[in-house]
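Our next item is subunit A:
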Amino acid sequence: MVTPIDIIKKKRAQAVNRIISKGYLSTKRVYVGMATCEIAAGSKEVMAEFRQAIANGLTDVYLSQKGCAGRCNLEPTVEVVEEGKIPVKYGKVTSERAREIIERHLKKGEVITEWLI
Partner candidate 1 sequence: MVDLRKGEQHVNDQKYKLTLCDGPTCIHNRSREIRESIESEIEKQGLSGQVSIHLSGCLGMCKKGPILIVNPGYVMYGQVQPEDIPAIIKSHLVEGNPVAGKVIQEDHLYNRFFRIFGDVDFFGKQMRITLRNCGIIDPENIDDYLSVRGYEALAKVLTEMKPTDVVAEVKKSGLRGRGGAGFPTGLKWEFTANQKSDEKYVICNADEGDPGAFMDRSAIEGDPHTVLEGMVIAGYAIGSRKGIIYIRAEYPLAIARLEKAIAAAREHGLLGDNILDSDFSFDIEIRLGAGAFVCGEETALIRSIEGARGMPRPRPPYPSVSGLFGKPTLINNVETWANIPVIVLDGGDWFNAIGTETSKGTKVFALAGKVRNTGLVEVPMGTTLRKIVYDIGGGIPNDKPFKAIQTGGPSGGCLPAEYLDTQIDYESLAKAGSIMGSGGMIVIDEDSCMVSLARFFIEFTQDESCGKCTPCREGTKRMLEILTRITKGNGKEGDIEKLQRLGRMIQKSSLCGLGQSAPNPILSTIKNFREEYEEHIREKKCRAGQCAALLSYVVNDKCVGCGACKRVCPVNAVEGTRKEKHRILEDVCIRCGQCYDACKFDAITKA
Partner candidate 2 sequence: MTDKITIHINNKEYQVDLGQTIMQAADKLGFHIPRLCYHPKLSIEGACRVCIVEVEGARNYVASCAFPVSDGMKIHTNTQLLRKARRDIIELILDNHPLDCHTCERDGNCELQRLAASMGIRHRHFEGEKKHYEKDLSSDAVIRDPDKCILCGRCVRMCSEIQQVHNLTQAHRGFNTVVMPAYNMPMGDSVCTACGQCINVCPTAAFLEKNYTQELFEKLNDPDLIKVAQFAPSVRAAIGEAFGLEPGRNMEGELVAALRKLGFDYVFDTQFAADLTIMEEGSEFLERFQNGGTLPMITSCSSAWMKCMEQFYPDLIDNISTCKSPMSMQSAITKSHFANKIDVDPKKILSVAVMCCTAKKYEAARPELEVDGMRSTDIVVTTREAAWMIKSAGIDLLGIEPEEPDHPLGVSSGAGAIFGTTGGVMEAAIRTAYELYTGETLVDIEVAAIRGLKGIKEGKINIDGKEIRVAVAHGLGNACKLLDEVRRDPDKYHFIEIMGCPGGCVGGGGQPYAQVNTIPLDDEALKKRAEALYDLDRAKTIRRSHDNPDVQKLYKEFLHSPLSKVSHKYLHTHYKKKTPVGIVPKTQL
């Protein structure tokens, strides 16, 4: 008999597959905080920058939103996770900073240490 646990395990496997098919295994994953507080601090514009960059041909990047992590005074936050590297988190990201993160970090692999949390 198929139990609810069996069903949920199957669902989880399917979910993971869907996430992967969306490019989760890209070498760089970018997460933009998108809760009310982050949006108020300007994260929508930041998100738009990353979307735009991907539309303009930036490859091998998996972009996703997420909720608030509770660091109110440093919002908006953007996190970059690179395969095999230590994940980093940028605070007080503006559109300009986002463009620079795209140029320097995502394209050239340089971690902009002065903006890290």
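Selection rule, in plain terms: all candidates are chains of the complex that A comes from, given by their letters.
Following the convention adopted for this analysis, a contact is a pair of C-beta atoms (placed from the backbone, for glycine too) under 8 Å apart; a residue touches a chain by one contact, two chains touch by 3 or more; residues count from 1.
Fair warning: this is a prediction, and the values are worked out from it, not measured in the lab.
**Q** Among 1 or 2, all from the same complex, single out the one that touches subunit A.
**A** Selected candidate: 1.
**Q** Please name which positions on subunit A make contact with candidate 1 in the complex.
**A** 2-5, 7-9, 11-12, 15-16, 18-19, 33, 35-37, 39, 64-74, 77, 79, 81, 86-89, 91-92, 113-117
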